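Structure incoming, see below.
What you see is the complex with one protein chain gone and the rest in place.
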Amino acid sequence: MLLRVNDVYKTFPGPVAALDGVSLDVHSGEHVSIVGESGCGKTTLARVIMGLVDPDEGSVIFNGHPLLTAHSRRGDFSRQVRMVFQDPFSSLDPRYSVRAILKEALRREPKMTPGEDFLRMRKVLDLVRMPADILTRYPHEFSGGERQRIAIARALMTSPKLLILDEAVSSLDVLVQQEILAMLEELQQRMPVTYFFISHNLRVVRRLSRKVAVMYQGRIVEYADRDTLFNAPSHPYTQVLLKAAFNYEVSP
Amino acid sequence: MNEAIVSVKNLTLALAESPATLILDDVSLVVPRGSIVGVVGGSGSGKTTLGLAMLGLIPSAMQVKTGKILWEDRDLLMRGPEELRRMRGARVSMSFQEAASAFDPVFTVGDQILEAMAAHNPSAGKLARQKMFDLLSLVEVPDPRRVAANYPHELSGGLRQRAMLALALSAKPSVLIADEPTSSLDVTLQARVMQLFRKLRRDLGLSIVLIAHDLGMVERLADEMVVLSKGCVVGKDHPYARALMSAQEM
Amino acid sequence: MSEFKLAWQRFVKDRVALIALWVLGILYAAALFADVITPYSLRDESRLHTYCPPTAIHFLTSDGHWAGPYVRGVAMSYDEYRRRIYRETDEAYPLKFFGKGESYKFLGVVTWDRHLLSVDAPGRVYLLGADSRGRDIFSRIIHGARVSLTIGLFGVLISFVLGLLVGGIAGYFGGRIDNILMRMCEMVMMVPGFYLLLALRAAVPDTLNSLQVYAAIVIILAFIGWAGLARVIRGMCLSLKERDYVLAARTMGLTDMEIVMRHILPHTISYSLAAVALAVPGYILGESALSLIGLGIQDPYASWGNMLSEAMNIVRIQFAPWILWPAFFIALTVMCFNLIGDALRDAWDPMLKGRGDQP
Partner (left out) sequence: MTRPYERMGRYIIKRLLTAVALLLVMSFVTFMLMRLTPGNYLDTLRLDPQISKDTLAYYEKLYQLDKPAWQQYLFWLAGLVRGEFGYSFYYNVPVAKIIGSRLGNTFILSFAAFLLTWMLAIPLGIWAALNRGRWGDRVAQFISYIVLSLPGFFVAMVLLFWASTTGWLPLGGMESPGAEDLSLWARSWDMFRHLIIPATALSLGSIAALQKIMRGNMLDVLGRQYILAARARGLPEHRVIYVHALRNAINPMITLLGYEFSALLSGAALMEIITSWPGLGSLMLTAVRSKDIYLVMASMMMGGVLFVIGNLLADIALAKADPRIQIK
């Protein structure tokens, strides 16, 4: 078992509770998707797992012990669980070359010789189908899709066990989305990484995940295998969601 | 089909500074009365510029090289600005993707609708307010009085989207150009707006030009469809169109 | 640092700002080499040449031969209103280039006595005219530049460091710290600057020597100015903190300090260069105002502000308008800093918004 989210609560000032008692187990190889409409708390869940946001109650358990402080995450967790963000134009610091960006991912790794560094960089760039000669170039020289590939490469530098993708393709043009999703699908075969995919787009979720959790107002209303969820949804909200997404109909 | 209410004939638009780069290249489109016509394309395909051109709002940085834009057989490229202005909103109107940024933030929703109505057919205060509330109920706004008194930033995403539709329809246009009406909405809201479009066509005989990148949605709603790639109209079998199609199935 | 190169490419496109940069370069260089450039030291007086107009430079002798650049002596007399008028006499004094003159400590190290331009005594050359004690205004402006041009920079630097510290901490850590620090900033900003300037100046004992007065003014100006910069920097830190590359760095295990040093500070410094450049004029004007009313740099030392205090008397402006020259140099410097500041802001603007870092 890779990661356990144990009964997490989180409220922000405002009417709706962001997370209202969420529990979820993530097993190695079992690609999970969190799907739901904007404001259902899926991004907050990702940020709680990564320690960017502290939960009011509940905990995140990794390798058997709960992660309570930011410090506790600096060990294995920060090496084995990595995250990719939504906006490609804000994911890469414009001041640094691709080499420096990828190098920063090894900050907490034991020192390696420049040769080993380069090999690892070339490997991750190849995984995201980007040529190794881009190492000396800077973020402003790349398109949105290319930047997102570099961000994914950065996340793969420490060959993480779990990769959290928070709406990773949502702000890309529809055709570029296809390329990135194809690359991510291919990656599933080439690396022992498990995806924790967050999206509001049910088509993207159907393509990439084994298990799907549907979230509504801070709670997981349904958690099932992909096929059962898409073909025989049990919770009414899931049914409404599927009908709206695939047949564009909604009962008045 | 009945006669065209708006049609674009071989329109070519280029950047003023570098006439070689074409934003729209020999684009033709016919919008019959009471029909929904889809214009599908990715970002940078020129679909929004086409929508603006149909309103006679050609961005200053561009110039028309060839082509005509006809409103009931009168080419609006030949018309003077004042005549065009009177037609905008009253004959052809436009709705925008980000409803929040289509509203003036410092005026209430009701005032802005009243203002748009008054710009084309001034009517008495009391009567105008009632027409405004009717319009809001027409676009399925649950509590017109409350929504009219709110400022745009105080409305939810879905409500703001419908209020913007009311704003675009305030002068009873016969054609609505909807630019990405659903792409920033959640799926359930998206479906509800599409149903609203079907109802508006049925009740008002409104013709709609549906500009979007979501091919599946346009296929479901539009009577006919045109695919735009880098400013050119391409056929269904064009690789770009097929790529859009496959993005749909996934 | 490609972002820096990108911004520099945009900055260089603004030719006016480039010219402004050159003008400032010349002014600061002149200040540095003041002793060599100026014919006279800032104390060199001549009672015979009170308010003497700018000296005319002749090339031909009275009967039309080429005689190389030379100046004539002047004789003073009074007109019916007992005002001085100067007539050229026939003594001629050749204008010497890099000739020997008053010795000085070049850059405070080597004693030297060459001057770019000088005339043997008793002849006097006043390129821009003389002041009430017959001192050369041109020389005093160049010597004064050492004060007026540097007070602004030192003051802004201190404010910038303070602003970075306070603004950075408030912006990055937020919450109560942010609240307290920002209330403090608002307090300092709310006080009318000039009143505080006078009050602080009053707190400085009069027995200081000129260097201490200089330092006191720098500190006073910095104290008034830092709050504005702190607010600008705090705003920047708040927006930088939300950028995804900062969140990504945190998820990769970087400590707060590492994130601030690698991601927040470098951007903040480059983005606030514009705010700093636009703040310098305020400091220069602050010093000039203080010196103008006699609370700043004291005579005989020169600063553009205290040189102007003579011009406070309208009658003097009437018959010796050249005493307004220092104001021209203040205006020129302020304009250059404004031009550079605007160009810097436009150059960094796309990066600041975090989206448009396309070239």
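By letter and in written order, the chains are A, B and C; residue numbering begins at 1 in each of them.
As a convention for this text, a residue touches a chain if its C-beta (ideal position, glycine included) is under 8 Å from a C-beta of that chain, and two chains touch if they have at least 3 such contacts.
Since we're looking at a predicted model, the values are computed, not measured.
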Displayed chains contacting the withheld chain: B, C
Which of B:6, B:94 or B:159 contacts the chain that the document leaves out: B:94
Among C:18, C:32, C:157 or C:334, the residue in touch with the chain that has been omitted: C:334
Identified contact with the non-displayed chain, of C:67, C:92, C:200 or C:238: C:200
Chain not shown: contacting residue from B:171, B:185 or B:234: B:171
Missing-partner contacts on chain B, residue numbers: 52, 55, 57, 85-90, 93-94, 96, 98, 101-107, 115-116, 119-120, 149-151, 153-154, 167-168, 170-171
Hidden partner interface residues of chain C, rising order: 183, 187, 189-205, 281, 285, 288-289, 292-293, 295, 308, 311-312, 314-315, 317-318, 321, 324, 327, 330-332, 334-335, 338-339
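Note that only the chains that are shown with their structure count from here on.
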Chains touching both chain B and chain C, listed by label: A
Centre distance in Å when chain B and chain C are each reduced to the mean of their C-alpha atoms: 57
Centroid spacing, where centroids are CA-atom means, of chain A and chain B in whole angstrom: 35
Interchain centroid distance [CA atoms averaged], chain A/chain C, Å: 53
Of all residues in chain A, those that touch chain C in their complex: 50-52, 70, 73-74, 78-79, 81-83, 85-87, 89-95, 97, 104-105, 107-108, 138-140, 151, 154
Chain B contact footprint on chain A (complex, rising order): 37-38, 173-175, 177-178, 181, 200, 202-204, 206-207, 240-241, 243-245, 247-250, 252
Residue ranges of chain B in contact with chain A within the complex: 42-44, 157, 186-188, 190-192, 194-195, 213-214, 216-217, 220-221, 240, 243-244, 246-248, 250
